[in-house]
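Here the complex is missing one protein chain, while the rest keep their positions.
Moving on to chain A:
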Amino acid sequence: MSLASVVIVGAGQAGFQVATSLRQAGYGGRISLIGDEPGLPYQRPPLSKAYLLGKIGATNLLFRPENFYTEQRIELRHDRVTAIDRQNRRVLLEGGEALAYDHLVLATGAHNRPLPVPGAELEGVFGIKTKIDADTLAPLAKQARNVVVVGAGFIGLEFAAVAVSLGSAVHVLELGDRPMARAVSREMSELFSQAHHRWGVHLDFRQGLTRVIGENGRVTGVETSDGRILDADLVVFGIGVIPNTQLASEAGLDIANGIKVDANLLTSDLHISAIGDVACFPCLQNDEQPTRLESVQNAVDQGRTVAARLMGKPAPYGALPWFWTDQGDMKLQIAGLSNGYDSTVVIGSPDSAQLSVLCFRGDQLIAVESCNRPGDHLAARKILSRPPQLSPTEAAAAGFDLKAWEAANRD
């Protein structure tokens, strides 16, 4: 296949990966990587963790230094794509230029769902998505006395753990009845509830907020759904994201909770692929249901899959989803997807905060969540990627050891 030029919209985790993988595979044509954020492409996970705490600096966020892009002939452009002209196969840039493509990759990511209450525009109310968000937030987090976090998902809880370690009083409001409910089992939620409690974070479930209160344009508190006023000099929300589909939908591509793609990550236009947070794909580990995942693994593996296809090695995307989150001294690693699990087997002890939860649907192992048991996580990734299957009965046997089972069942 000879493609003279590949244009990538979005210079985040997924966009960076396609560009790099194309060059690694020997692609000789033109690569344009267009991103609307300032600076060099960087990774987001530390923004709500190590970077906020000052444990890693700004250079360490970068995927690569500037000369990499020159050496690899990856044309990095700081611009915004405003339209896709599918007929003439070109994209229009805010700067006024038009760029022709033979293949277009949409890796536009997602933006934070805004706080849907009055007062959300006050100073001191934040979502965390970009390096700029983290840079603005970091000094405020160090000074804050009363922090309210809205949403007990991954990012909200990561920030809660950071804020409490910096000495703030932290109150988390969550509409659901447990933390990280969309993504983890009850058992794992419980372990993290206890941990946050131990660190001094106040978790308030089945509780939302009706407004953010401020003085002179700055936040001073929030009102909860049950009518209490909580003091707050900083409010951080993490209530989900909305995929950046506008470009694609205006261009007439199929949209369904993200840009709809087939098993090869192709959109409804065969000259356009979509990957990463914005892509809604038939997920092998989710009964091939249209699924959108927000993780580094998903962005990286989908980037690799598209690069391989463009280099003449097409393969349906089927990588095992995995994820991690770091909160205080707890590292949670998840292999597989637990949606629809109906039974669990717990290994390890909650007292030591070293625990793995094996999630089964019927007789099938579908996910393993490990807290501070990274060996279990890596073993689980192997077990979930190939036969034989581990049965719930085997896992429930006294003294069961996941790593030993994996070792004994290697081919």
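FYI, a residue touches a chain if its C-beta (ideal position, glycine included) is under 8 Å from a C-beta of that chain, and two chains touch if they have at least 3 such contacts; residues count from 1.
The criterion applied here is as follows: contacts and distances are computed from a predicted model.
The UniProt record for the undisplayed chain lists the protein name "Ferredoxin, 2Fe-2S", from the options "Acetolactate synthase", "Nitrate/sulfonate/bicarbonate ABC transporter ATP-binding protein", "Molybdopterin-dependent oxidoreductase" or "Ferredoxin, 2Fe-2S".
From the options A:R30, A:R113, A:R211 or A:K331, the residue with contact to the unseen chain in the full assembly is A:K331.
Looking at A:P114, A:G167 or A:G375, the residue that reaches the missing chain in the full complex is A:G375.
For chain A, the residues touching the chain absent from view are 24, 43, 45-46, 56-57, 59-60, 63-65, 68, 71-72, 296-297, 300, 324, 326, 331, 333, 372-375, 377-379, 382, 403.
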